[in-house]
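Shown here: the complex without one of its protein chains, the others still in place.
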Amino acid sequence: MTRRRAALFVRIAVLAGSVLLLEICCRTGIIDPLTIIPPSEMVVSMIDRIGSGEFNDSIASTFSTIVLAFVLAIGLGTLAGALLHRSSRLRDVVDPLLASYYSVPTFIFYPLLVALLGLGKAPLVVLGVLSAAPAVIISTLSGLDSVSPVLLKLARVHRLSPARTLWWIVLPAALPRLFSGFKLALSYALIGVIAGEFILSGTGLGYAISFAYQSFDNRAMYGLMLFVLLVAITANGILYVWEGRLARRRSSG
Amino acid sequence: MNEPSHVALNEVVRHYDGPPAVHALGPIDLAIPRGEFFSIVGPSGCGKSTLLDVLSGLSRPTSGSVQFEGRELHGEVPDGIGVVFQEDASLPWLSVRQNVGFGLRTSPLSEKEVAERVDHAVSFMGLAQFADHYPAQLSGGMRQRVCIARTLVLQPRLILLDEPFGALDQQTRLLMGDELLRLWRETGATVLLITHALDEAAMLSDRVGVMSARPGRFIDMVETGWPRERDSRIVSDPNFGTLTARLWSSLREESLKTMGRAA
Partner (left out) sequence: MSDLALEDALSKRKSRGRIRAFDAAVLALLILAIWQAVGSWTRGIAVSPPLQTLAYLFDLLRTSMFWDHATATLAAFLLAFALSSLIGLALGLIFGVRRFAGEVAEPILAGFYTIPKVTLYPVVLLIFGLGMSAKVAFGVMHGLVPMTLFTLGAVRNLPPVLIRTAMVLRLSPGRTMLWVLVPACLPDIVNGLRISFSLTLLGVLIGEMFSSQRGLGFLLVSGMAQHNVPLSTAVVTVIVAVAIAANALMLRVGGRTTRRPN
């Protein structure tokens, strides 16, 4: 068995073991059922509630907000990154801002956004973009930096137009780093939107979880929580695997 | 020579503004007739790569003119020139076959013709076994072969090579030299090779230009007189030793100057 397979096996065993342990502790009463319900019941609750369709609106709302924030973050982020890359003076000025951006908790601006834009989707989208776009800008800059100058010379030798140079040489060369920025963007947009809904919102899955908590409806709450966690893990997992595939060609593996 | 040269440099000078300001090259006068295999040797930093940039149209001379096939170059690479760079310019996201076919993406040739040319270039450079591999899985020498095949496929009339075998070991270099000669004979192209290896220049070329330390100028032109059908076994010819000795005697002073400057 290869080492990678062995690690995967152990990992699954550890995770399954932990879930099993939790299940046993809950069922035997070591853990108070008012605090945490057994994982099996979480799964049942999730299938129940999601299947019943009562949360379809919330799901649609949350996912559409996340996707919108993600797309905007990527679009604005790559454009801004490309612009900064062209102007080294502008880049020098903005660099310290980017470096310290993620040291500030973006959340603290959320109440301000709500006061500015009302209680709806708009502040959530803005929050998502504010969380995700700088990561895209940073990775775009890094990706463009990584394009070896000899490839640009190659483009000139082949007399490629600027558009073709961008599409056939620059973008493929920068893609690994760009993609890792996109991965971060999805993760941050998802976290931003759901956290925003949780704290201060009237719609969406985040709000539904908060509402269930405040109504002491533990079953619904855990069911929804599990759903959100599974979606987050799956979405990020897909991008992670995709990234691995792209990288494998370019490595000596 | 009555025939107009294939490529010519007239009093070409190249300055860089800096800081610091550098007089990198020239004045250079050079005329290469069609089909010649011409090499340039010189100490490091003498402006060999700058010369190649100017010759290919990648950069413009500060003064003087560059002509290719009778027409002056204006800072653009004209049709018919192929360049193989010193650094690895293989595209890591494309397979060997896709890399080789890269230059033909914009050509009006039919798919079938493109595939034919690609297959021919790939097998000519001994890459047929690895056609579907990716550059990351190949050695440095093979990657350079991919870059040469990529140039070949465009059927260039002038091929410029900037220390293409610099990163390879001696034996591989000798074999690659033979391949280069084969390529030269088969395509009938004019070849300009920049190299720091005197033996390589002496054994491969029709003529060798020796450059001075910066600012680079030609201080010697050596005709080798080799027959067209030649390969690396020419090292056993008595003239080979004489030629290499002459190159070194011209070059030694300049190399010492460069080292003294660096110290």
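Details
Each chain carries a letter (A and B) given by its place in the written order, and its residues are counted from 1.
Keep in mind that, in the parts below, contacts are C-beta pairs under 8 Å (C-beta built on N, C-alpha and C of every residue); 3 or more make two chains touch, one makes a residue touch a chain.
Just so we're clear, the structure is a prediction, and the values are computed from it rather than from any experiment.
Summary of contacts with the chain left out: across A:L98, A:A122 or A:L166, the touching residue is A:L98.
Annotation for chain A: contacts to the undisplayed chain at residues 3-4, 6-7, 10-11, 14-15, 34-36, 89, 92-100, 102-105, 107-109, 111-112, 114-116, 145, 187, 190-191, 194-195, 198-199, 206, 209-210, 213, 221, 225, 228-229, 232-233, 236-237.
Note that only the chains that are shown with their structure count from here on.
Between chain A and chain B the centroid-to-centroid distance comes to 49 Å (mean Cα coordinates, whole Å). Of all residues in chain B, only 56, 58, 76-77, 79, 81-83, 85, 87-89, 91-93, 102-103, 105-106, 134, 136-137 touch chain A in the complex they form. Against chain B, the residues of chain A that register as touching in their complex are 148, 150-151, 153-154, 156-160, 164, 168-169, 172-173, 175, 249-252.
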